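Below: one structure in structure tokens.
A single protein chain has been removed from this complex, and every other one stays in its place.
After this line comes subunit A, so read on.
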Amino acid sequence: MVYGAVSRVLFPVAIVALVGAGMWGYQEHNEKNSILIKAENSYQRAFHDLTYHVDQLHDELGKALVVNSRKQMTPTLTNVWRLAYAAQSDVGQLPLTLMPFNKTEEMLSRVADFSHRVAVRDLNKEPLSQKEYGTLKSLHKHAADIQDQLRKVQGNVIDKQLRWMDVETALASDDKKSDNTIIDGFKTIEKKVQEYPELDWGAGIQSLDKKKQMRIKGIDGKKISKEEAKRIALDFVGKQEGKGVRVDVDENGKGEGYSAYSVRIHTPNERSSINMDVTKRSGKVVWLMDERQIGKEKISIEQARKSGQKFLRAHGYGDMEVSEVDNYQGSAVFTFVPVQDGVRIYPDSVVVEVALDTGNVHAFNSTEYLFNNKKRTIPKPKISKEQARKQVNPAVKVTNQRLAMIEGKSDGNEVLAWEMTGNYEGNTYLIYINAETGDEEEVVKMITGGGNQPHGTR
């Protein structure tokens, strides 16, 4: 009796609840589907854009080989640059990150750099060399391979309505058995690219990276032991082991750009540690980082600068001049450069962060210094101060001028340059005029301002 009465009331309620739940579920399902389709469409767009751009890239590379007039060469090469760049950006939008596709991406980026460098050069003065033609020719061939393979994958995607969302799940599951046409297609491309012989990209591109690698690996001197690294690290920060100070030394793997021990000094009373890298050869401190939380600011930027300079002198870096300064979050960060015969040596810069509460050095980075420092003979400038000034855009108001050694943009070799501080429409720029040829080497936009400017601390 009672059961009947209850069920008479509850049955319609249950029906309404069921229908409501069903409707809600259906709506959720629809919404999920529409989001999935949106995500899938953005992958599809990136993928079809990629094949389109590679198609065009292949055609443009072919044109670059056929074109004979220099007037046509520049636009063709700038097109190659634009298309390679676009293709690389398409790859970056596809879910391929944890899949070996980086060689292909690297190749696209190299093509962009190579074509840009050649295109912006004055081709009347310096036409394409035989070597560069050779590079273009092989690039044209490689582009054809990639294009073929991509077209095959694209055909499959359209025929079988393959979805990139499935690629994503297949990659996420990391299942060896999962057979995915798209993944296989991209793996084939990557394999092909890996098999290409190393191309000659000319000075400037790989040489810049390689040079750095070599210099870093080539720090010579006596090999030091773990114990010695520990002692060097403790000496560097003026601390002693014991009394709660504990030191860990790590050997590190081979993947690091330079071979160094990682030293961590734990100081429990300050509840923080100091980390640093000490090179395995000759035991130089590459960088240092103190993890202590910085308290209330007590000292001025000027006092901080003096403290930084004192630190550098104490650690054998000699007298250095501030070239850049920044301050944020309770610390001041200075870039110091050595000065030799009145010339600033920018490649030998050292960065020092000073905590504005205690005035102590909070962090230190001498990577550039260690890998560039050498005995230099500074050449005499062939371009006079006044001649250099004439090379600067007349609309720029030059306020300061000095000589400096900088790393040349084109091939990474050091060049002597006139550095001019200039103002244009309220902005400050550093302009570098090659002191030997009078060429404008580089222009750097500077950020200037006081301590509490809106663009400073946020």
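Note that a residue touches a chain if its C-beta (ideal position, glycine included) is under 8 Å from a C-beta of that chain, and two chains touch if they have at least 3 such contacts; residues count from 1.
We adopt the following convention: contacts and distances are computed from a predicted model.
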Practice item. Consult the UniProt record of the chain that does not appear here and report its protein name from "Secreted protein", "GTPase regulator-like protein", "Spore cortex-lytic enzyme" or "ABC transporter permease". Key: "Spore cortex-lytic enzyme"
Exercise for review: Determine which one of A:11, A:26 or A:328 touches the chain that has been left out.
Suggested key: A:328
**Study point:** Hidden-chain contact residue, picked from the options A:254, A:296 or A:375
**Key:** A:254
Point to revise | Full-complex contact with the absent chain, from A:183, A:320 or A:351 | key: A:351
Study note, to complete from the structure: Residues on subunit A facing the left-out chain by the touch rule are 43, 85, 88-89, 92-100, 102-103, 105-106, 109-110, 113, 168, 171-172, 174, 250, 252-258, 260, 262, 273, 275, 277, 287, 289, 291, 301, 324-329, 332-333, 335, 351, 353, 363, 365, 367-368, 428, 430, 444-451, 453, 455-456, 458
